[in-house]
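All protein chains but one are shown in place.
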Amino acid sequence: MRLPSGGRIDRTTPLTFTVDGVTHTGYRGDTLASAMLANNVLAGPSIHLGRPRGIVAAGVEEPNALVQVGPEPMLPATTVELTDGIEATTLSGRGRLATPNDGYFDKTYAHCDVLVVGGGRAGLAAAVEAGRSGARVFLADEQPELGGSLLSTPDTWEWLDTVVAELASFPETRVLTRATVFGYYDHNYLSIAQRRPGGGRLWHVRAGRVVLATGAHERPLVFAGNDRPGVMLAGAVRTYLNRYAVRPGRRAVVCTNNDSAYATALDLLESGAEVLVADVRDEESALAALVRSAGGEVRAGTTVTGTTGSPWVTSVSLGSETADCDLVAVSGGWNPVVHLHSQAGGTLRYDDATAAFVPDVARQAHVSVGSANGELDPVHPLWTIPAADGSWDTHFVDQQRDATVADVLRATGAGMRSAEHVKRYTTIGTAHDQGKTAGVNTLGVIAEALGAGTPGPTTYRPPYTPVPFALLAGRDRGALLDPARVTPIHAWHVARGAEFENVGQWRRPWYYPLPGETMTEAVLRECRAAREGVGVQDASTLGKIELVGPDAGEFLNRMYTNAFAKLPVGTARYGMMCTADGMVFDDGVVLRLAEDRYLATTTTGNAAAVLDHFEEWLQTEWPDLRVHCTSVTEQWATIAVVGPLSGRVVGALAADLPPKFMAFVDTTVHGVPARVARISFSGELAYEVNVAGWHGLAVWEAVMAAGEEFGITPYGTETMHVLRAEKGYPIVGQDTDGTVTPLDLGMDWIVSKRKSFVGKRSLRRPDTARPDRKQLVGLLPVDPDDLLPEGAQLVAPDTPLDPPVPMLGHVTSSYRSAALGRTFALALLRSGRDRLGQVVHAPLADRTIAAIVTEPVFYDPEGTRRDG
Amino acid sequence: MTDDLMRSPLAGVTFTAPFVRELPFLAMVNLRVGTFPHPLPGPNRVGTLDGRDVLWLGPDEWLVVGPPGDAPAIETLLHQALGDTHGSVVDVSANRTTLAVSGPHARDTLAKGCPLDLHPSVFGPGHCAQTLLARAQVVLRQVDADPTYHVLVRGSFAPYLAEWLADATREFW
Amino acid sequence: MTHPDRLWRNPCLKWSYDVVIVGGGGHGLATAYYLAREHGITNVAVLEKGWLAGGNMARNTTIIRSNYLMDESAAIYEHAMKLWEGLSDELDYDILFSQRGVLNLAHTLGDVREGVRRVNANRLNGVDAEWLTPDQVKEFCPIVDISPDVRYPVLGATLQPRGGIAKHDHVAWAYARAADRLGVDLVQGCEVTGFVRSGGRVVGVDTNRGPIRAGAVALASAGHSSVLASLAGLRLPIQSHPLQAMVSELLEPVHPCVVMSNHVHVYVSQAHKGELVLGAGIDPFNSYAQRGSVHVVEHQLAAALELFPVFGHAHVLRTWAGIVDTSPDASPIVGPTPVPGLYVNCGWGTGGFKATPASGWVYAHTIAHGEPHALNRPFGLDRFTTGALVDEHGAAAVAH
């Protein structure tokens, strides 16, 4: 019932809410739990046994009162601030996901000298002391207001107000409320979940020092029927009385093994309740006299051994006697909240006096203070209280998991000796409350069952309390999930209706369908334009690295399989790189810009990796080489103008043209500085126009305009792939997969015999040098209209298709070719070069395609077209 | 000096937060050198060289920043200073664009994505760092005590970063 | 749920065994079981420094699949799958093996190519595999967002219908119980601190409980393999990394299968009691701390919510990390070593749980015969000399 006065609730602001469709009222300042308790509302029935359950605790340790509020499942009612119109549904330990979370959850980094975790008495004292020194102080507390357990003790509220005001006066002190420090990671990095209207914020704090003032959680007592509604933690009863002005019962039995529950007894008496204290300790507490003088009864050497009532408790057994009651306030002692200390790598020690695990050695820069450090009343440990009938199956250790002492005994009976085994066998500690009230009791029960001396040990892992997925995800959603990199010409592609593909983080035009056109039609059209007229592609995504220094040529010689030191200035050469394992790593064209200056291009996806690779070898192996690398990937927009008419187009715009294939000139195009190279990835006459990124769009548009009379056609990555495949040029990452050497690709010519390079030694290992490795070949389907799927596996024609079927290789690239008027493919095929002219089969789910093995060059094998 | 054929990576982007804007086309020249005849700023600091800002990028790497169109002059200056000394001078002006984030919300905005401690006692005017802002690599420098920060970001990442900033600043306007 | 009462004895340690297995995880327990069951070698001890199956076995996300790309991998994992399919019956213990299907999503054209290649290779290797279109993905797992306008749209998926999950603890206990009943000594709290040598041969181990003679010593110690092998003077091509995972509270059934996405680093299933079980990517640095970095978890959940918007309201209850033993080609190392009498079984990386039965089966064969079975012959140490790697990287950048 709600007391007529007192508490920290705002009685001028009544709030209406529903639980399971029934309307109730509460006040601002209530939690959903305190308002439920004021209205005698039960929690949901238990998960397996369907037993009625009530609210047990007043904080995050609550094992029973889980509710669904709107779309949010699995909130402990004790942590839900009451607001007007809340519609709550009680749950039986299992929530329901139905709708996406549209809350706004963001993140921020923060730094401080001292992070104080917990705004109770100890935390406030630490924060004030640190604040007075001028240090940068962070104080985080999970409650809506500071005070911690002080909020349950009205005689401290004046001091609380003073301290909170002083904290507010420190310019470098920041107080976060509704903020739970849930993770303590390496190097004093802590995560805080802050509840905010409509969502929350994840704080990542790097702290100089951390003060853990996280308080303690009370332990229940383990007796028969200890889960009956009306059995509550004594400290929680006190919180409901004093903070929320809710008295959970009027005839109370307080059952304890320590002095802390006497304060609850006294407060209950003051509220007008009848109180019987059953203190398990034989020696009477010094506080007993206070209780008696306030009108209560105290019995030493007595404990509750069972309960009756349905659903609420109506009486308890005290050994052979029975006492009527409607509230049982229990205290089995307190567990310091050592979770963060433990997460930080700190060790724990079992303290006999308090029968609790307390911080022992800190590993990082943290200190525990107050009750979190074990400053607690001594207790008489009492892990289990036998029932009169000897049964153990209603002695609940973990209420949310419906796990009892009987379950623990079954586990130890099965041979389990480790607490971890028992927990897994019984599922104790794995529910939403993370076993906060169950954990240490379980260890005590196991120790008793095994006849071991002391319980333990245990460790804690993040998070301290459950954290919404949405909070950890933060704003990295939708377009912000991962940067979408775009070129300077991107807006043009979008306007032109391009379809895009993701290549690494880049968005690249895939093809440019005309209205009503299929992808196949579009690609055939684009290919035809590049082969017969002129096509144009945005190649800006290629990685570009300038290498400057007198040893640049020597360095490139060591990195690439082929040689670059003697490359004439003004010319370019295709190169290939291997990993130390001898497998193809990347490829690209290298230009020699000056005697001491090269420009290396990389594949789109590998740009960063190649630069890292260069720097790694330069810095760690060959620091004596005088070379410096600078990424210029985005300095240049790159426009590939391709096809027999490309010279007409580029010639109309460029002041100068490169004299021959694999040469380049620094000139102007459309009036802006440009580097124009005769490089071809298609086998056609082609020009690669490089201009500063900010000129990219204008020059692209100029190229389009100049090419209009020739029907210039923009093409995407798909057409690029077809054109290069017709020429048998491999794509690293498509025709290779990390298991392919340059020799496997049939590119013996690119592997220098005279110089050393990274990976060379690997090429003559027994397996790598085997003649029957998979080698790159061409395939022509026997039916020229049949398109081999990329990824089709290849077998010899007479192979029975009973698994496991011996496979020869797979199709790496496969297209329809406008130039060939048929389909074709590239494949990696075992002993492929010995199979030229033979037929292989590609058995698919529904049919088998036969194809003839060919050289991988299908188009213009003489290379006559590259010169126009 | 710019011409009307130039288009910045964020041309066409409207910044909803009034304290974020693009400073396009700044000249930037990358210098990598062992020994240099003129004093260059030390780690995480910005210095000057003949009227240009010089940002420390690494133990042998600096970024010389000047007004739009200044890159050829900077290159000439650096080459002359180097003489026969081996060093790498590369124009990277178009590699990045610059975002200015300024005013009372600047620090809290950047803190949402930048793991550096930007407290005035740690990072102030004249400081610079290569770091991360959200999921983009940036060069960050504080220009004045307002505070105004300059965020130098690769052109391809600029639209992402602009979108991120629009989101990060939405509580401030 | 009822368990048989007695799982295992807590036996006295003998001074000599035919085989000492170092590591009482899933692989060690399975090896002991198959040594006894298949080869009649029952004078076997499994030495576990902590509690049985308390390492990676207790920390994995329990996904079972055999749809590996390379022929050698497919063969050994498919052997495991067949053993899984009969395991509850064979061990007379319900391991809660649920063949609910495993989807591997494709988000790029490269993923699609790789997925189709894998489906084709799997089929010819006798591994069930299908290629699904985005609509078929939606049909199979309705909570996956297949809209085309997300950052990395779902372009398709491979499906292995026989893949699924099992209850890791039950698997361990089932093997332990069966091995125990065949006479194997399961010794917990027994840490190996060195090897007893005679001539060049390993003839026993030193432990915190004294020396133990052994006809053969078989390492089955996952992330700790390098440290143990170094005690025998053996260097392994293994690096130990944290691999993080997390679990939500119990939720009503919402997720009917297993979904994995290498591209965005997500793998998730809903366990039989209702918790969502998610795995993250490997932390890049070497570690024995069973602790990773929180940003790895954050990235992973961001990606998870893109695929499964409905998960936004779920809560992370626990996070943890295992110590995974990664090899240069992302394939295991199972076989004899250059040190006579010493065998090694490691390098399973992220694939350890799903391989458990086959790993134990081939390892037992190897120990019993002194040479590898055909299934693990390709996975010997010598491949790092010859170059005959079984490279699963391309197929499994974040393989699980």
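A, B and C are the chain letters, set down in written order, and residue numbers restart from 1 in every chain.
Here, a residue touches a chain if its C-beta (ideal position, glycine included) is under 8 Å from a C-beta of that chain, and two chains touch if they have at least 3 such contacts.
What we mean here is this: contacts and distances are computed from a predicted model.
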| item | value |
| --- | --- |
| UniProt protein name of the chain not shown, from "Dihydroorotate dehydrogenase B (NAD(+)), electron transfer subunit", "ATP-binding cassette domain-containing protein", "Branched-chain amino acid ABC transporter permease" or "Sarcosine oxidase subunit delta" | "Sarcosine oxidase subunit delta" |
| Left-out chain, listing which of the shown chains it touches | A, B, C |
| Identified contact with the non-displayed chain, of B:5, B:20, B:33 or B:57 | B:57 |
| Full-complex contact with the absent chain, from A:765, A:816, A:833 or A:866 | A:765 |
| Contact residue for the chain not shown (choose from A:185, A:396 or A:824) | A:185 |
| Selected residue (touches chain absent from view) among A:94, A:204 or A:417 | A:204 |
| Contact footprint on chain B, counting only the chain that is left out | 43-44, 57-59, 61, 115-116, 129-132, 137 |
| Residue numbers in chain C that touch the chain omitted from display | 224, 226-227, 230, 235-240, 284-289, 291, 293-295, 328, 384-387 |
| Contact footprint on chain A, counting only the chain that is left out | 185-189, 204, 206, 345, 363, 580-581, 612, 615-616, 619-621, 756, 760-762, 765-766 |
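As a convention for this text, only the chains that are shown with their structure count from here on.
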| item | value |
| --- | --- |
| Separation of chain B from chain C, taking each centre as the mean of its C-alpha atoms, in whole Å | 47 |
| Distance between the centres, which are taken as Cα means, of chain C and chain A, whole angstrom | 22 |
| Whole-Å separation of chain centres (CA-atom averages), chain A against chain B | 30 |
| Sites on chain A at which at least two other chains make contact | 107, 204, 476, 479, 482, 484 |
| Residue ranges of chain A touching chain B (in the complex, touch as defined) | 106-111, 136, 204, 206, 475-476, 479-480, 482-488, 491, 506, 541, 546, 548-550, 596, 626, 628, 630-636, 670-672, 692-699 |
| Residue numbers on chain A that touch chain C, as the complex places them | 47, 71-74, 93-103, 107, 183, 185-186, 189, 191, 202, 204, 410, 413-418, 420-421, 424-425, 427, 430-432, 434, 461-463, 466-470, 472-474, 476-479, 481-482, 484, 501-503, 510, 581-582, 733-734, 737-739, 762, 765-768, 789-793, 795, 801, 803-805, 807, 810, 812, 843-845 |
| In the complex, chain C residues that touch chain A | 3-10, 50-52, 54, 58, 71, 74-75, 107-110, 113-121, 123-127, 150-152, 169, 188, 248-252, 254, 264, 273-274, 291, 293-294, 297-299, 301-306, 309-320, 328, 383, 385-389, 391, 393-394 |
